[in-house]
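Removed from the display is one protein chain of the complex; every other protein chain stays in position.
Note that the chains are named A and B in the order they appear, and that numbering of residues resets to 1 at the start of each chain.
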Amino acid sequence: MQVSFSAQEITEIVRPKSAKGACDRPVQGIAALAEAKAGELSFLGNAKYKTEVPGTAASVVLLPPDYAGEPKAGQLFLLVENPSAALARICSRIEQALWPKPAPGIHPSAAVAADATVDPTATVGPLCVIESGATIGAGSHLQAQVFVGREARIGAGSWLMPGAIVAAECVLGNRVRLQPGVVIGSDGFGYEFVQGRHEKVPQVGNVEIGDDVEIGANSTLDRARFSRTSIGEGTKIDNLVQIAHNVKVGRHCLLCSQVGISGSTTLEDYVVLGGQAGIGGHITLGKGMKAGGQAGITSDVAPGSFVNGTPAIPYLLERKIAVLQQRLPDLFRRVDALESQLMDAKKSSS
Amino acid sequence: MQVSFSAQEITEIVRPKSAKGACDRPVQGIAALAEAKAGELSFLGNAKYKTEVPGTAASVVLLPPDYAGEPKAGQLFLLVENPSAALARICSRIEQALWPKPAPGIHPSAAVAADATVDPTATVGPLCVIESGATIGAGSHLQAQVFVGREARIGAGSWLMPGAIVAAECVLGNRVRLQPGVVIGSDGFGYEFVQGRHEKVPQVGNVEIGDDVEIGANSTLDRARFSRTSIGEGTKIDNLVQIAHNVKVGRHCLLCSQVGISGSTTLEDYVVLGGQAGIGGHITLGKGMKAGGQAGITSDVAPGSFVNGTPAIPYLLERKIAVLQQRLPDLFRRVDALESQLMDAKKSSS
Partner (left out) sequence: MQVSFSAQEITEIVRPKSAKGACDRPVQGIAALAEAKAGELSFLGNAKYKTEVPGTAASVVLLPPDYAGEPKAGQLFLLVENPSAALARICSRIEQALWPKPAPGIHPSAAVAADATVDPTATVGPLCVIESGATIGAGSHLQAQVFVGREARIGAGSWLMPGAIVAAECVLGNRVRLQPGVVIGSDGFGYEFVQGRHEKVPQVGNVEIGDDVEIGANSTLDRARFSRTSIGEGTKIDNLVQIAHNVKVGRHCLLCSQVGISGSTTLEDYVVLGGQAGIGGHITLGKGMKAGGQAGITSDVAPGSFVNGTPAIPYLLERKIAVLQQRLPDLFRRVDALESQLMDAKKSSS
């Protein structure tokens, strides 16, 4: 990452409430407080790291408005409402340099069906495949080695990274980002058990993905048995997540890495699932519910609740039980003691 | 999905035991009971949704033979032995339209080694790679961007979807389906710890996959350290499943999404593993055993048993314990009370 900003430029980007100190050298990198060197920028995004501020060698530090300490010589403190968001604005500038807008057009090595429709402002990179009847919208970018199947439709301004796969008939909205290796539209896992064999249940639905959705590397979203598997607008899905057939994910959900959701389950809007959580089939997770990492959920969860554990129960109860479980050896000893005391009491009274 | 069937055509496909009502418009879609619109077909596949039948707007509904309700005007009820299987027969017709048989031949953009053998009835799609000595059987279909390594053998009638990878020396049977991004024949995870470093143990076996096996998107099957990792005929594997080196999976097993199986473990026939179950190494899961989602199994499991939890124990016991765990706060209170009562009793008796 090549970065070079003056302290002046950074100040203009983050527009601080106030500043302390001064830095007269260019800023040429970003690093965590404990690792930053002179000439780098750092930030306090998590109160946990507050004690690292006085020791940091960073030349510019983004801090919350109530941070009381003083900078060292040659160090500039910028006090901003949200240091993490301020850093994001700086990174956004860097991102534009890192990921320059590609030139529109179709790379000569791509295999594009004669009857596919590629908007003239779209970019189709090397070794992509676009099958018959597919549509690529304005400004969308198929980076390299991407596959778009028959009759699939990609909206405008979407970015499909290397090796992403969108199978036949699937539909992506606008400004969708598929990280590398994502599979959209694999077959749902459905079989009927007939005379000792699993006969395949045809999976003839598709996957439909709303605007501004992002899906992480190597995640898999199965096409519906019929009708559609759907992901609502603004939802963000991390790496290696599994979404089974006919699942409906609402808008603005967050699904962390390695989550698995079984068939025909519905997530309402603003659901947040921690990493490796596993969700059973044919249930509903209510609006805004949250689940901790590795939670196992097999029945409906009420809107707004926070659950944890397997089987998942309310978070605070689960935390309490987890502590009590560690006291089980002691509890068994106490019950042993009670039994022998009672035995003694009986003997002495008889 | 483009669908158009007359009620007459649907009746001929599902051959109902009896029918009630009539529908004189074409059926142009399939949807769940609660979501179907007029002109669509629906079905009652799970008794859980029985109460949704009277309210459905579907024009044709597949129902079990004992369903007692009456159709609305313009609605046709078809009573069939197994509504889910009947729907599958309809979807099978749609599937043939959705996934037309590709024309045989090798796409000019594919990189096929001069000494590879591709049956003249096979289809090798755009940007596939077939290495030296590999064999592709009659009617098999490498859709696009598929990799088949040196000396690998693909049987007849198999379908390798975009981005599927079959590494050197691996063998697939007939009518095998690899969903997109599947990796067959990555190296097993084996190292010897020598003088502070992990030295690689060469993995020189292969993977052998029986007839009629299906493997889900982005699943990974490691080649054996020596001899073979094997998947028996008719077994179905879901997405993001990990099969380690030298594992032997029997015939007609079902492995749900995100299951992981450690090295040298054997699954006998008809094993069923729920999503995210983790299986230790060097153990045997007996014929027809079942494990719940997220189960953790580290020792042999008897044929026919049903286990759950981590560590996995018999299902009913695990369910009982899960309930008792939620009563732990109460149990601790009860033991506290017993202790103070006994203390009081002692005091009063002394």
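By our rule, a residue touches a chain if its C-beta (ideal position, glycine included) is under 8 Å from a C-beta of that chain, and two chains touch if they have at least 3 such contacts.
Owing to the predicted nature of the structure, the values given are computational and were not obtained by experimental measurement.
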In the complete assembly, which of A:38, A:194, A:302 or A:322 touches the absent chain?
A:322
Among A:106, A:127 or A:221, single out the residue that touches the unshown chain.
A:127
With respect to the chain omitted from the figure, which of B:40, B:169 or B:238 is a touching residue?
B:169
Touch criterion as defined above, residue of A:16, A:71, A:202 or A:216 at the omitted chain
A:216
What residues on chain A make contact with the chain left out of this view?
1, 29-32, 35, 46, 48, 82, 84-85, 87-88, 91-92, 94-95, 98-99, 107, 109, 125-127, 144-145, 161-163, 177, 179-181, 212, 214, 216-218, 234, 236, 238-240, 252, 254, 256-258, 275-276, 293-294, 309, 322, 325-326, 328-329, 331-332, 335, 338-339, 342, 345-346
Missing-chain contacts mapped onto chain B
109, 111, 127, 129, 131, 145, 147, 149, 163, 165, 167-169, 181, 183, 186-187, 189, 191-192, 194, 196-206, 218, 220, 222, 225-227, 240, 242, 244, 246, 258, 260, 262, 264, 276, 278, 280, 282, 294, 296, 298, 310-311, 313, 317, 320-321, 324-325, 327, 331, 334-335, 338, 341-342, 345
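The definition used in the following text is that only the chains that are shown with their structure count from here on.
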For chain A paired with chain B, centre-to-centre distance based on mean C-alpha positions, whole Å:
25
